[in-house]
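Missing here is one protein chain; the remaining ones are kept as they sit in the complex.
Take a look at subunit A:
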Amino acid sequence: MSTTTQTEPSLLARASNVKWSNYVVYIGFVLVFVFFAITQTQYFLNPTNLTNIVIQAAPITIMAIGMVFVLSTGEIDLSIGSTVALSALTAAVVLQSTDVWWIAAAAGLAVGAIVGLVNGIFITWVRLPSFLVTLATMGLVAGLARQLTDLQSVPVTDKAFVWIFGGGNLLGLPIMVWWTIAAVLVGWHLLRQRRYGAHVLAVGNSAAASRVSGIKVNRVRLMVFVGSAMTAAVAGLLYAGRLQGARYTLGETDLMTVIAAAIVGGTSLFGGKGTVIGALIGSLLMSMINNGLILSGLNVSQQMIVRGAIILIAVSFSLRGKKNS
């Protein structure tokens, strides 16, 4: 019997085989960090500021992880921004009438579950493209959020709620950091260590191949939309807790940032490839850019321009070289 004996490739050969496009986000992260560290040394490197970057990023990080699963199946979820607002407002309203933090939180999460199920059912049963379904629910949910309190803001004063979803501190770390860690661990476990994650990536690669291999393609698709909407609901609770109030504008501008964080991190817009750690780094990168631009004294309009340009550059770098495979 002939065996295929492989010689271990030399270190040099292996180094040249590395797909650098997979590491763009890490290189970008370091470059941006160094840039702001040099230009804004005084404030940027301050530990409080660095922690703040992570805290600011927390809702985006969590939603980006949900988005990684959606994108990995080759779909997209545009409804997360309005789900944030509806979840936050629902939690705030329920909190006002019950004064029980966990009932309020459960109500917010239920909003996410329902939006996710509606998205998933229209995509799998009615077989509409996710782009259209979530575009429609984006508007529908945003309308509900406006209707719920008639455009009024709702304050959140419950101490437990504010501690858990906002300003708490556990073992010397801000609660937002714990939320981030938990989301990354859960997301990474699901995507890398469970059959579910393997099926998510397989469906994104080839739904036909997955189907003939016995994977329940529609169930996987339904689950990623429920998961994505749930992460948006959690993000809504975190905004409500941190800002001690809910408003229909919450999450309004997050969609682009979330998708950018996932894609810059190395998740494919075309399905089949996804990385949770990449999404974390991508999200921190976005937050860091935001922070640095504010410290640089740019006004809001200028920040938007620079951020848009940076996202464009980062995305083109991370997508380049992915299609030639």
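Worth a mention:
Simple rule for what comes next: contacts are C-beta pairs under 8 Å (C-beta built on N, C-alpha and C of every residue); 3 or more make two chains touch, one makes a residue touch a chain; residues count from 1.
In the analysis below, contacts and distances are computed from a predicted model.
A single chain of the complex does not appear, and UniProt lists its protein name as "Monosaccharide ABC transporter ATP-binding protein, CUT2 family", one of "FMN-dependent oxidoreductase, nitrilotriacetate monooxygenase family", "Cytochrome c oxidase subunit 3", "Fluoride-specific ion channel FluC" or "Monosaccharide ABC transporter ATP-binding protein, CUT2 family".
Within the full complex, the residue among A:Leu31, A:Ala208 or A:Met256 touching the omitted chain is A:Ala208. Seen across the whole complex, the unshown chain contacts subunit A at 1-4, 6, 192-195, 197-199, 201-202, 205-206, 208-215, 268, 272-273, 325.
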